[in-house]
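One protein chain omitted, others in place.
Take a look at subunit A:
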Amino acid sequence: MTMQPVSLAAISCSIFEDLLRDYTHELTQRIHRMSKLALQKCQRCNTYCRQHCTKPGFDIYANNIQTPSSIPYYQCLSCRREIAASRYAAHMEKCKGRSLSSATSYASLLDGDNSNDED
């Protein structure tokens, strides 16, 4: 099948326009959505901070930032000390030489504690 050069150029132009339209449509959709969301009140801080939140304790997207004062603490099953959540696994690795991988169950850890208490 032969194709006339003029027809080929016209077809190529048409397809190129389709490609550009699709690209522009997707880009506009994303930006329009973001601009609409920016007009809505943030559910976390109840202000119009969608684009840029300046409230302390939140990042620019109004997500909660964990500060040293806000990190939860949990009691170690082994030594009964209060350990920060972010350090809990590392502490369990070292606490009295026991590790989570070596413990068969939490019950065994608790049994170990009971025996230590008796000593």
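Basically, a contact is a pair of C-beta atoms (placed from the backbone, for glycine too) under 8 Å apart; a residue touches a chain by one contact, two chains touch by 3 or more; residues count from 1.
In this section, contacts and distances are computed from a predicted model.
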Tell me the UniProt name of the left-out chain, picking from "Transcription and mRNA export factor SUS1", "ER membrane protein complex subunit 2", "DNA excision repair protein ERCC-8-like isoform X1" or "Collectrin".
-> "Transcription and mRNA export factor SUS1"
Name, in rising order, the residues on subunit A that touch the hidden chain in the full complex.
-> 1, 3, 8-25, 27-29, 31-32, 35, 39
